[in-house]
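Complex shown without one protein chain; remaining protein chains in place.
The block that comes next holds chain A.
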Amino acid sequence: MFYVICHFPVNMTEPRPFEMNRLVDYLQHYYRKGVFPFKPYTNWLTYSKKPSEYFNLREFAFIIDKDGEEVHLRYRSFNDAFEFEKELCRVSPHKLDLGAVYNYVPKEGRNRVDFRAMERELIFDIDLNDYDSVRNCCEGATVCGKCWKFIVVAVKILDARLKKDFGFTALLYVFSGRRGVHCWVGDAKARKLTNSARSAFAEYLTLFEGDKMDLKGKGRGKTIIHPMITDCYNVIMTAENGQLVKDMVIEQSYLEKEEDTLKDCKNPQLKEELQRIFTLSKPESRWQMICLKCDEKTWRSEREKLKDQPDKLKNLPEPPSDEYKLFLLQWVLSRLYPRLDVNVSTGVNHLLKSPFCIHPKTGNVAVPIDAQKVHLFDVTKCPRIDQLLEELDKVKEDEGETKENRKMLAYKHTSLAPHVEIFEKFVEKTIGKM
(Lines give C-alpha, C1' and ligand atoms only; values in the text may rest on other atoms or scores of the structure.)
Protein backbone atom coordinates (compact mmCIF):
# COMPACT_ATOMS: atom_id res chain seq x y z
CA MET A 1 0.00 0.00 0.00
CA PHE A 2 1.30 3.41 -0.81
CA TYR A 3 -0.59 5.62 1.59
CA VAL A 4 -1.15 3.68 4.70
CA ILE A 5 -1.78 6.75 6.69
CA CYS A 6 -4.76 8.53 5.31
CA HIS A 7 -5.36 10.58 8.37
CA PHE A 8 -6.59 13.76 6.78
CA PRO A 9 -10.29 14.34 7.14
CA VAL A 10 -11.80 14.54 3.71
CA ASN A 11 -14.90 16.50 4.31
CA MET A 12 -14.13 20.12 4.97
CA THR A 13 -16.60 22.83 4.23
CA GLU A 14 -15.50 25.09 7.09
CA PRO A 15 -11.83 25.91 7.31
CA ARG A 16 -10.84 24.12 10.44
CA PRO A 17 -8.04 25.38 12.65
CA PHE A 18 -4.53 24.32 11.81
CA GLU A 19 -3.22 21.51 13.98
CA MET A 20 0.18 22.74 14.92
CA ASN A 21 1.18 19.60 16.76
CA ARG A 22 1.15 17.63 13.52
CA LEU A 23 3.44 20.03 11.75
CA VAL A 24 6.43 17.68 11.69
CA ASP A 25 4.36 15.03 10.01
CA TYR A 26 2.96 17.47 7.51
CA LEU A 27 6.34 18.90 6.67
CA GLN A 28 7.80 15.52 5.88
CA HIS A 29 5.03 14.81 3.44
CA TYR A 30 5.15 18.30 2.02
CA TYR A 31 8.77 17.85 0.99
CA ARG A 32 8.89 14.14 0.33
CA LYS A 33 5.82 14.00 -1.83
CA GLY A 34 7.09 16.93 -3.82
CA VAL A 35 4.35 19.38 -3.00
CA PHE A 36 7.22 21.79 -2.53
CA PRO A 37 8.01 22.82 -6.13
CA PHE A 38 11.64 21.70 -6.23
CA LYS A 39 12.10 22.00 -9.94
CA PRO A 40 11.21 25.64 -10.56
CA TYR A 41 12.69 26.51 -7.18
CA THR A 42 16.14 25.16 -7.91
CA ASN A 43 15.95 26.50 -11.47
CA TRP A 44 15.45 29.90 -9.98
CA LEU A 45 18.44 29.81 -7.67
CA THR A 46 20.65 28.42 -10.40
CA TYR A 47 20.01 31.41 -12.65
CA SER A 48 21.02 29.24 -15.60
CA LYS A 49 24.63 29.14 -14.51
CA LYS A 50 26.70 26.14 -13.57
CA PRO A 51 25.64 25.01 -10.08
CA SER A 52 29.20 25.47 -8.88
CA GLU A 53 29.12 29.12 -9.94
CA TYR A 54 25.99 30.12 -8.14
CA PHE A 55 23.70 27.57 -6.56
CA ASN A 56 26.46 25.97 -4.58
CA LEU A 57 27.61 29.33 -3.20
CA ARG A 58 24.19 30.21 -1.83
CA GLU A 59 23.53 30.15 1.87
CA PHE A 60 20.43 28.31 3.03
CA ALA A 61 19.41 28.35 6.64
CA PHE A 62 17.35 25.55 8.12
CA ILE A 63 15.36 26.42 11.17
CA ILE A 64 14.55 23.33 13.09
CA ASP A 65 12.54 22.78 16.21
CA LYS A 66 14.41 21.34 19.16
CA ASP A 67 12.09 20.74 22.08
CA GLY A 68 10.04 23.78 21.33
CA GLU A 69 13.02 25.98 20.65
CA GLU A 70 14.00 27.24 17.25
CA VAL A 71 17.53 26.34 16.27
CA HIS A 72 19.07 28.11 13.31
CA LEU A 73 21.39 26.05 11.19
CA ARG A 74 23.10 28.65 9.08
CA TYR A 75 25.48 28.41 6.15
CA ARG A 76 24.04 25.28 4.64
CA SER A 77 24.97 24.90 1.01
CA PHE A 78 24.39 22.26 -1.60
CA ASN A 79 26.29 21.06 -4.63
CA ASP A 80 23.27 20.95 -6.83
CA ALA A 81 19.51 20.65 -7.04
CA PHE A 82 19.61 16.96 -6.35
CA GLU A 83 21.53 17.26 -3.11
CA PHE A 84 19.30 20.11 -2.01
CA GLU A 85 16.14 18.10 -2.51
CA LYS A 86 17.56 15.08 -0.74
CA GLU A 87 18.62 17.09 2.27
CA LEU A 88 15.42 19.07 2.49
CA CYS A 89 13.41 15.85 2.45
CA ARG A 90 15.65 14.32 5.08
CA VAL A 91 15.64 17.23 7.50
CA SER A 92 12.22 18.68 6.69
CA PRO A 93 13.05 21.87 8.54
CA HIS A 94 10.47 23.99 10.26
CA LYS A 95 11.42 26.97 8.23
CA LEU A 96 13.70 27.63 5.33
CA ASP A 97 15.58 30.91 4.94
CA LEU A 98 17.53 32.13 1.96
CA GLY A 99 20.79 34.01 2.32
CA ALA A 100 23.35 35.42 -0.06
CA VAL A 101 25.65 34.02 -2.68
CA TYR A 102 29.16 34.01 -1.21
CA ASN A 103 32.67 33.97 -2.60
CA TYR A 104 33.27 30.57 -1.05
CA VAL A 105 30.98 27.61 -0.64
CA PRO A 106 29.34 28.70 2.62
CA LYS A 107 29.59 25.32 4.27
CA GLU A 108 33.36 25.31 3.90
CA GLY A 109 34.39 28.92 3.65
CA ARG A 110 32.43 30.51 6.44
CA ASN A 111 35.37 30.75 8.80
CA ARG A 112 37.71 32.41 6.38
CA VAL A 113 38.53 35.99 7.21
CA ASP A 114 37.77 37.05 3.66
CA PHE A 115 34.46 35.18 3.46
CA ARG A 116 32.11 37.69 1.85
CA ALA A 117 28.56 37.90 0.63
CA MET A 118 28.79 38.78 -3.03
CA GLU A 119 25.28 38.83 -4.42
CA ARG A 120 21.68 38.34 -3.55
CA GLU A 121 18.31 39.42 -4.73
CA LEU A 122 17.19 42.87 -3.67
CA ILE A 123 14.47 42.27 -1.12
CA PHE A 124 11.74 44.28 0.55
CA ASP A 125 9.62 43.39 3.51
CA ILE A 126 6.22 44.86 4.22
CA ASP A 127 4.53 43.77 7.40
CA LEU A 128 1.16 44.87 8.76
CA ASN A 129 2.78 45.10 12.18
CA ASP A 130 4.26 48.39 11.10
CA TYR A 131 0.83 49.75 10.25
CA ASP A 132 -0.61 49.61 13.75
CA SER A 133 -0.90 53.36 14.07
CA VAL A 134 -3.10 53.62 10.98
CA ARG A 135 -4.79 50.23 11.04
CA ASN A 136 -8.07 50.54 12.86
CA CYS A 137 -9.85 47.33 11.86
CA CYS A 138 -7.55 44.89 13.61
CA GLU A 139 -4.70 44.83 16.05
CA GLY A 140 -1.52 42.86 16.48
CA ALA A 141 -1.40 39.50 14.78
CA THR A 142 -4.91 39.40 13.39
CA VAL A 143 -5.45 40.18 9.76
CA CYS A 144 -8.65 40.66 7.83
CA GLY A 145 -9.62 41.56 4.30
CA LYS A 146 -9.71 45.22 5.27
CA CYS A 147 -6.13 45.32 6.43
CA TRP A 148 -5.00 43.35 3.44
CA LYS A 149 -5.76 46.46 1.42
CA PHE A 150 -2.74 48.15 2.97
CA ILE A 151 -0.70 45.40 1.41
CA VAL A 152 -2.51 45.87 -1.90
CA VAL A 153 -1.50 49.52 -1.91
CA ALA A 154 2.05 48.71 -0.86
CA VAL A 155 2.53 46.18 -3.64
CA LYS A 156 1.11 48.54 -6.25
CA ILE A 157 3.47 51.28 -5.19
CA LEU A 158 6.53 49.11 -4.82
CA ASP A 159 5.81 47.57 -8.20
CA ALA A 160 5.50 50.97 -9.86
CA ARG A 161 8.69 52.28 -8.27
CA LEU A 162 10.84 49.24 -8.93
CA LYS A 163 9.80 49.13 -12.56
CA LYS A 164 9.54 52.81 -13.42
CA ASP A 165 12.31 54.30 -11.31
CA PHE A 166 14.88 51.54 -11.14
CA GLY A 167 14.01 49.70 -14.33
CA PHE A 168 13.77 46.27 -12.72
CA THR A 169 11.63 43.63 -14.39
CA ALA A 170 11.94 40.31 -12.55
CA LEU A 171 9.78 40.90 -9.51
CA LEU A 172 8.28 38.32 -7.20
CA TYR A 173 5.81 39.03 -4.42
CA VAL A 174 5.41 36.39 -1.78
CA PHE A 175 2.85 36.20 1.00
CA SER A 176 4.83 35.89 4.18
CA GLY A 177 2.38 33.38 5.60
CA ARG A 178 0.85 35.64 8.16
CA ARG A 179 0.49 39.38 7.72
CA GLY A 180 2.90 40.63 5.17
CA VAL A 181 4.49 40.40 1.79
CA HIS A 182 8.09 39.99 0.70
CA CYS A 183 9.30 41.29 -2.60
CA TRP A 184 12.22 39.64 -4.40
CA VAL A 185 13.96 41.44 -7.25
CA GLY A 186 15.85 38.91 -9.36
CA ASP A 187 17.36 41.05 -12.11
CA ALA A 188 21.09 40.51 -12.46
CA LYS A 189 21.71 44.18 -11.76
CA ALA A 190 19.68 44.01 -8.58
CA ARG A 191 21.52 40.96 -7.33
CA LYS A 192 24.86 42.68 -7.77
CA LEU A 193 23.96 45.80 -5.79
CA THR A 194 26.32 46.76 -3.00
CA ASN A 195 25.05 47.34 0.51
CA SER A 196 25.25 51.06 0.08
CA ALA A 197 23.26 50.91 -3.15
CA ARG A 198 20.64 48.80 -1.42
CA SER A 199 20.33 51.19 1.44
CA ALA A 200 20.23 54.15 -0.94
CA PHE A 201 17.40 52.57 -2.91
CA ALA A 202 15.52 51.60 0.22
CA GLU A 203 15.84 55.05 1.72
CA TYR A 204 14.74 56.62 -1.52
CA LEU A 205 11.53 54.65 -1.09
CA THR A 206 11.14 55.41 2.59
CA LEU A 207 8.88 58.25 3.64
CA PHE A 208 8.59 57.38 7.29
CA GLU A 209 10.82 57.68 10.25
CA GLY A 210 9.01 55.69 12.83
CA ASP A 211 5.48 56.90 12.42
CA LYS A 212 6.48 60.33 11.24
CA MET A 213 6.32 61.10 7.58
CA ASP A 214 8.75 63.46 5.92
CA LEU A 215 8.07 64.31 2.31
CA LYS A 216 10.62 67.02 1.86
CA GLY A 217 13.63 65.98 -0.06
CA LYS A 218 15.78 65.02 2.86
CA GLY A 219 18.09 67.76 3.92
CA ARG A 220 16.79 70.50 1.69
CA GLY A 221 15.25 73.68 2.92
CA LYS A 222 12.24 74.33 0.79
CA THR A 223 9.45 71.88 0.23
CA ILE A 224 10.04 70.12 -3.03
CA ILE A 225 7.74 67.21 -3.57
CA HIS A 226 9.66 64.67 -5.56
CA PRO A 227 7.80 63.42 -8.64
CA MET A 228 7.98 59.86 -7.39
CA ILE A 229 5.92 60.93 -4.38
CA THR A 230 3.32 62.58 -6.57
CA ASP A 231 3.22 59.46 -8.70
CA CYS A 232 2.65 57.28 -5.64
CA TYR A 233 -0.25 59.49 -4.69
CA ASN A 234 -1.69 59.10 -8.16
CA VAL A 235 -1.26 55.34 -8.03
CA ILE A 236 -3.26 55.24 -4.81
CA MET A 237 -5.97 57.63 -5.95
CA THR A 238 -6.58 55.89 -9.26
CA ALA A 239 -6.34 52.27 -8.09
CA GLU A 240 -9.57 50.47 -8.98
CA ASN A 241 -10.96 53.76 -10.20
CA GLY A 242 -10.64 55.36 -6.82
CA GLN A 243 -12.61 52.62 -5.13
CA LEU A 244 -9.69 51.17 -3.21
CA VAL A 245 -8.76 54.36 -1.43
CA LYS A 246 -12.39 55.22 -0.79
CA ASP A 247 -13.04 51.81 0.75
CA MET A 248 -10.03 52.15 2.98
CA VAL A 249 -10.96 55.63 4.13
CA ILE A 250 -14.38 54.35 5.14
CA GLU A 251 -13.30 51.00 6.56
CA GLN A 252 -10.51 52.43 8.63
CA SER A 253 -12.82 55.24 9.83
CA TYR A 254 -10.35 57.92 8.89
CA LEU A 255 -13.11 60.49 8.48
CA GLU A 256 -15.12 59.71 11.59
CA LYS A 257 -13.46 62.18 13.87
CA GLU A 258 -13.03 65.72 12.66
CA GLU A 259 -10.03 66.19 14.90
CA ASP A 260 -7.92 63.51 13.17
CA THR A 261 -8.04 65.41 9.91
CA LEU A 262 -7.99 68.98 11.16
CA LYS A 263 -4.90 68.59 13.27
CA ASP A 264 -2.74 68.30 10.15
CA CYS A 265 -4.27 71.32 8.47
CA LYS A 266 -2.27 74.52 8.74
CA ASN A 267 -4.17 76.64 6.24
CA PRO A 268 -7.01 78.57 7.96
CA GLN A 269 -9.18 78.76 4.86
CA LEU A 270 -8.94 75.05 4.23
CA LYS A 271 -9.55 74.40 7.88
CA GLU A 272 -12.81 76.24 7.67
CA GLU A 273 -13.84 74.34 4.59
CA LEU A 274 -12.99 71.07 6.23
CA GLN A 275 -15.08 71.95 9.25
CA ARG A 276 -17.98 72.55 6.92
CA ILE A 277 -17.34 69.23 5.20
CA PHE A 278 -17.45 67.47 8.54
CA THR A 279 -21.02 68.67 9.09
CA LEU A 280 -21.98 66.19 6.38
CA SER A 281 -23.06 63.07 8.17
CA LYS A 282 -21.80 60.30 5.93
CA PRO A 283 -18.07 59.60 5.67
CA GLU A 284 -18.61 58.81 1.97
CA SER A 285 -19.85 62.28 1.25
CA ARG A 286 -17.07 63.79 3.33
CA TRP A 287 -14.50 61.93 1.28
CA GLN A 288 -16.15 62.96 -1.95
CA MET A 289 -16.13 66.62 -0.97
CA ILE A 290 -12.55 66.56 0.21
CA CYS A 291 -11.48 65.06 -3.11
CA LEU A 292 -13.45 67.64 -5.03
CA LYS A 293 -11.68 70.43 -3.16
CA CYS A 294 -8.20 68.99 -3.03
CA ASP A 295 -7.70 66.45 -5.79
CA GLU A 296 -7.13 67.80 -9.24
CA LYS A 297 -8.33 64.74 -11.15
CA THR A 298 -11.57 64.54 -9.22
CA TRP A 299 -12.20 68.19 -9.79
CA ARG A 300 -11.54 67.90 -13.53
CA SER A 301 -13.78 64.93 -14.03
CA GLU A 302 -16.53 66.66 -12.11
CA ARG A 303 -16.22 69.68 -14.34
CA GLU A 304 -16.36 67.40 -17.38
CA LYS A 305 -19.51 65.79 -16.04
CA LEU A 306 -21.23 69.10 -15.46
CA LYS A 307 -20.13 70.86 -18.58
CA ASP A 308 -23.61 70.81 -20.11
CA GLN A 309 -25.36 71.92 -16.93
CA PRO A 310 -24.32 75.54 -16.46
CA ASP A 311 -26.50 76.02 -13.38
CA LYS A 312 -24.67 73.25 -11.55
CA LEU A 313 -21.31 74.08 -13.00
CA LYS A 314 -21.30 77.43 -11.32
CA ASN A 315 -21.45 75.70 -7.95
CA LEU A 316 -18.26 73.83 -8.67
CA PRO A 317 -15.56 74.93 -6.22
CA GLU A 318 -12.36 76.63 -7.34
CA PRO A 319 -9.77 74.31 -8.86
CA PRO A 320 -7.60 72.89 -6.07
CA SER A 321 -4.70 75.16 -5.16
CA ASP A 322 -1.21 73.76 -4.63
CA GLU A 323 -1.63 74.03 -0.91
CA TYR A 324 -4.89 72.10 -0.95
CA LYS A 325 -3.40 69.43 -3.15
CA LEU A 326 -0.42 69.09 -0.87
CA PHE A 327 -2.70 68.70 2.11
CA LEU A 328 -4.59 65.77 0.62
CA LEU A 329 -1.43 64.19 -0.71
CA GLN A 330 0.04 64.23 2.77
CA TRP A 331 -3.19 63.06 4.33
CA VAL A 332 -3.38 60.07 2.02
CA LEU A 333 0.28 59.09 2.01
CA SER A 334 0.69 59.36 5.76
CA ARG A 335 -2.00 56.72 6.10
CA LEU A 336 -1.47 54.46 3.12
CA TYR A 337 2.11 54.77 1.89
CA PRO A 338 4.03 51.52 2.40
CA ARG A 339 6.07 51.16 5.53
CA LEU A 340 9.20 49.35 4.53
CA ASP A 341 11.58 47.66 6.88
CA VAL A 342 14.77 49.21 5.53
CA ASN A 343 17.06 46.92 7.48
CA VAL A 344 15.83 43.91 5.58
CA SER A 345 16.74 45.50 2.27
CA THR A 346 20.11 46.88 3.24
CA GLY A 347 22.33 43.89 3.84
CA VAL A 348 23.46 41.63 1.04
CA ASN A 349 23.71 38.83 3.56
CA HIS A 350 20.35 39.30 5.23
CA LEU A 351 18.39 36.09 5.64
CA LEU A 352 14.82 36.06 4.45
CA LYS A 353 12.14 33.45 4.62
CA SER A 354 12.07 31.51 1.38
CA PRO A 355 9.09 31.34 -0.95
CA PHE A 356 7.05 28.14 -0.39
CA CYS A 357 8.26 27.88 3.16
CA ILE A 358 5.60 26.96 5.72
CA HIS A 359 4.54 29.30 8.48
CA PRO A 360 4.78 26.98 11.49
CA LYS A 361 1.94 28.58 13.43
CA THR A 362 -0.61 28.95 10.66
CA GLY A 363 0.46 26.20 8.31
CA ASN A 364 0.19 28.69 5.48
CA VAL A 365 2.48 28.30 2.52
CA ALA A 366 4.47 31.39 1.61
CA VAL A 367 2.93 31.61 -1.83
CA PRO A 368 3.88 33.90 -4.68
CA ILE A 369 1.08 36.25 -5.61
CA ASP A 370 0.37 38.16 -8.76
CA ALA A 371 1.11 41.86 -8.33
CA GLN A 372 -1.82 42.75 -10.56
CA LYS A 373 -4.22 40.63 -8.52
CA VAL A 374 -3.09 41.16 -4.94
CA HIS A 375 -6.54 42.47 -4.12
CA LEU A 376 -8.05 39.11 -5.05
CA PHE A 377 -5.83 37.21 -2.63
CA ASP A 378 -7.72 36.12 0.45
CA VAL A 379 -5.42 35.71 3.43
CA THR A 380 -7.87 33.37 5.11
CA LYS A 381 -7.89 31.06 2.09
CA CYS A 382 -4.15 30.89 1.60
CA PRO A 383 -3.06 27.36 0.64
CA ARG A 384 -2.36 25.48 3.84
CA ILE A 385 0.00 22.59 4.20
CA ASP A 386 -2.54 20.14 5.60
CA GLN A 387 -5.11 20.97 2.99
CA LEU A 388 -2.63 20.59 0.15
CA LEU A 389 -1.73 17.12 1.33
CA GLU A 390 -5.38 16.28 1.51
CA GLU A 391 -5.96 17.45 -2.02
CA LEU A 392 -3.09 15.31 -3.14
CA ASP A 393 -4.58 12.24 -1.51
CA LYS A 394 -7.83 12.82 -3.28
CA VAL A 395 -6.09 12.92 -6.62
CA LYS A 396 -4.57 9.61 -5.80
CA GLU A 397 -7.94 8.09 -5.20
CA ASP A 398 -9.38 9.60 -8.35
CA GLU A 399 -6.64 8.71 -10.77
CA GLY A 400 -4.55 5.96 -9.29
CA GLU A 401 -1.42 7.35 -10.86
CA THR A 402 1.96 5.82 -10.32
CA LYS A 403 4.07 7.02 -7.50
CA GLU A 404 6.81 8.47 -9.69
CA ASN A 405 4.50 10.59 -11.77
CA ARG A 406 2.89 12.06 -8.75
CA LYS A 407 6.03 12.93 -7.00
CA MET A 408 7.51 14.73 -9.99
CA LEU A 409 5.02 17.52 -10.10
CA ALA A 410 2.75 16.83 -7.21
CA TYR A 411 2.05 20.51 -6.66
CA LYS A 412 0.30 20.66 -10.02
CA HIS A 413 -2.53 18.66 -8.53
CA THR A 414 -3.16 20.99 -5.67
CA SER A 415 -4.38 24.52 -5.15
CA LEU A 416 -0.72 25.50 -5.03
CA ALA A 417 -0.64 25.20 -8.83
CA PRO A 418 -1.64 28.77 -9.75
CA HIS A 419 0.96 30.12 -7.34
CA VAL A 420 3.64 27.95 -8.82
CA GLU A 421 2.68 29.29 -12.22
CA ILE A 422 3.24 32.85 -11.02
CA PHE A 423 6.56 31.71 -9.66
CA GLU A 424 7.54 30.05 -12.94
CA LYS A 425 6.84 33.26 -14.82
CA PHE A 426 9.17 35.09 -12.47
CA VAL A 427 11.87 32.45 -12.92
CA GLU A 428 11.62 32.79 -16.69
CA LYS A 429 12.14 36.50 -16.38
CA THR A 430 15.22 36.17 -14.22
CA ILE A 431 16.71 33.73 -16.67
CA GLY A 432 15.81 35.92 -19.59
CA LYS A 433 17.90 38.59 -17.90
CA MET A 434 21.16 36.71 -17.92
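Basically, contacts are C-beta pairs under 8 Å (C-beta built on N, C-alpha and C of every residue); 3 or more make two chains touch, one makes a residue touch a chain; residues count from 1.
As a convention for this text, contacts and distances are computed from a predicted model.
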Given "Adenylyltransferase and sulfurtransferase uba4", "Ubiquitin-related modifier 1", "DNA primase large subunit" or "TBC1 domain family member 15", the protein name in the UniProt record of the chain not shown would be "DNA primase large subunit"
Contact partner of the left-out chain, one of A:Asn195, A:Gln288 or A:Ser301
A:Asn195
Touch assignment to the omitted chain, from A:Glu203, A:Glu256 or A:Glu390, lands on A:Glu203
Out of A:Pro17, A:Gly68, A:Gly210 or A:Pro227, point to the residue that touches the absent chain in the complete complex.
A:Pro227
Note that chain A touches the absent chain at residues 110-111, 113, 116, 164-168, 189, 193-197, 199-201, 203-204, 217-220, 222, 224-230, 343, 346-348
